[in-house]
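First the structure, in the form of structure tokens, and then the observations on it.
Note that one protein chain is taken out, while the other chains of the complex remain in position.
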Amino acid sequence: MSARYDLCVVGGGIHGCTVALFAARGGMTVVLVERGSLCREASGVNAGTLTMQMTRVALIPYALEAHAMWASAATWLGHDVGVVVCDGLSLAFTQAEAELLSYRAGKRREAGAPIDLVDAKAARLVEPGLGPGVMLAGHCKIDGFANAYLTGLAYRRALIEAGVTILEETAATAVQRVQGCFEVDTTGAPVKAARLVIAGGVWIESMLGWLGVTVPIKVLVNQLAVTERQRPVMRTVIGIASGLLSLKQYPHGTTVIGGGWQARGDRERGGYELLPDRLVGNVRLACHAIPALKEARLARAWAGLEAETRDALPAVGPVPGVPDAYVCGSVHSGYTSGPYLARLLAERILGREPAMPLFPIDRLLDPFERAA
Amino acid sequence: MQETDTSIELVLDGQPIRVSAHGSVAGALLEAGVAWLRSSPRAHGPRGAFCFMGVCQECAIVIDGRRQQACLVTPRAGMTIERGGVR
Partner (left out) sequence: MTFPQRFDLIVLGAGPAGGRAALTAAAAGLTVILIDEQSAAGGQVWRKPRAERVPARTDGQHGEGLRAALDASDVTLALGRRVWSVTEGFRVDSLGPEGSMSCVADHLIVATGAHERVIPFPGWTMPGVMGLAAATILLKSESRLPGKRVVVAGRGPLMAQVAAGILAKGGRVVAVVDQMRLTGWLGALPALATQPRLLAQGGGWMGRVLASRTPWLFNHRVVEARGADRVSEIVVTSASGDRRALSCDALVIGDGLVPGTEVPRLLSARMWFDRLHGGWIPELTADFETSVPGLFCVGDGAGIRGALQAGTSGELAALAVARQLGRKTEPARLARLRRAFARASCFSDAVAAMLSGQTADVARIGPDTIVCRCEDVSRSEIDAAMAEGIRDINQIKHVTRCGMGPCQGRMCGDTVQELVALGSRRSREEVGAWTGRPPLRPVPLGDLVGSFDYGDIPVPEPAPL
């Protein structure tokens, strides 16, 4: 039979890839099992925003560390994902939005995000492309974006250099624990490993089921759109107080419009249909913020799946009752924070004390199961 | 063939140019000897209308201030056309 690895990671998104990378660099033999290609689901199709102003308050300290990681990706990852570090603005156009912004920015500030509230004039100095009607803006100098669709290639190269065995186009189908070792059934040959990390994005619910653990995971179907290339019309990352807009122009001239408007989709079919009214709504917000976008044409829209736990906080830690099994995922704004959280988990797996606490899933087990 | 050929004047990159008024802007310019419409955004290669049916997007230039496909727009007197493409 095949070799026994120190660690098998199931799911090759940002979480799975990062755990695999740092575990391998820490000296473990690692196999990564991915149903499709690396970072082709949420981690390759997301908006690439690296922002504090959409991050959950509890994750701000992690997101700050993660932002620093992204900004220095060239050193630890070694390959380009097109990271641009720039200012970010979260806008309020109405009184209600201004109140929401003041409250939310205040909370995030308390958690360590350097967000200042500024007036329209100051905001326009930061972003000359802004349209009229801004009442208040949250300004954060720690913001930016990456080219999410380059994530897969960058990680692929880094993982190969770190000696990770990558099994792409190979889906895991079940896991057994045989004599203190995990046997992972796949659509290819079975894989054996001493430790297991479940990092299957929105599919971790059924993967945890293989281990007899029930944690409901909600599926968000986030819509995104991109314009064709256009002259430079903005230079910051733009959002709105409610969080339902994210906007930035890439160096090659296209602008990605997102913010979490929901499309139709599910775990089986992916994000399969975009709803015209919601696309128009999202694009209206974008054009209201940066009017020059109206000159461009919409080139493409798509949708990706994001996982959310009951309390919308991450599932990163050991799997209760199953020694040597771990889960890593369901991180809100997980593209931003994922690398840091996944590196913390890798530390734990390597037997070191992580620099910040993990997010164990015991809190999410249904009460009946917890009692048992 | 009975064709009433009204010739009109367009403004191409700031210069007046006479074309015949029928068909599409891309066709009218081609007939007037103008094949080059834009540079490609990455390699900056010369490009002109390629499919004339609205598919290839090679003819997307700024017409009357808006990015439009020259093969789908009918020429009108005084129309301003800016070639060159993005940046």
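When the chains are written out, they are named A and B in that same order, and each has its own residue count from 1.
Here is the rule we use: a contact is a pair of C-beta atoms (placed from the backbone, for glycine too) under 8 Å apart; a residue touches a chain by one contact, two chains touch by 3 or more.
No experiment lies behind these values; they were computed from the predicted model shown.
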**Item:** Chain not shown: contacting residue from A:Val126, A:Leu153 or A:Val219
**Value:** A:Leu153
**Message:** Out of A:Arg231, A:Arg269 or A:Arg352, which residue would touch the omitted chain in the full complex?
**Reply:** A:Arg269
**In chain B, positions touching the absent partner** = 1-4, 22-24, 27, 30-31, 35-37, 40-43, 45-58, 60, 66-67, 72
**Prompt:** For chain A, which residues touch the unseen chain?
**Reply:** 36-37, 40, 44, 54, 56-57, 93-94, 100, 104, 107, 133, 149-150, 152-153, 156-157, 168-169, 227-228, 241-244, 260-262, 264, 269, 272-277, 279-281, 283-288, 293-302, 312, 332
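Please note the rule applied: only the chains that are shown with their structure count from here on.
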**Intercentroid distance (Cα basis), chain B paired with chain A, Å** = 44
**Fill in**
Within the complex, chain B is touched by chain A residues 228-231, 252-253, 295-297
**Request:** Spell out the part of chain B that touches chain A in their complex, as residue ranges.
**Result:** 41-42, 60, 66-67, 86-87
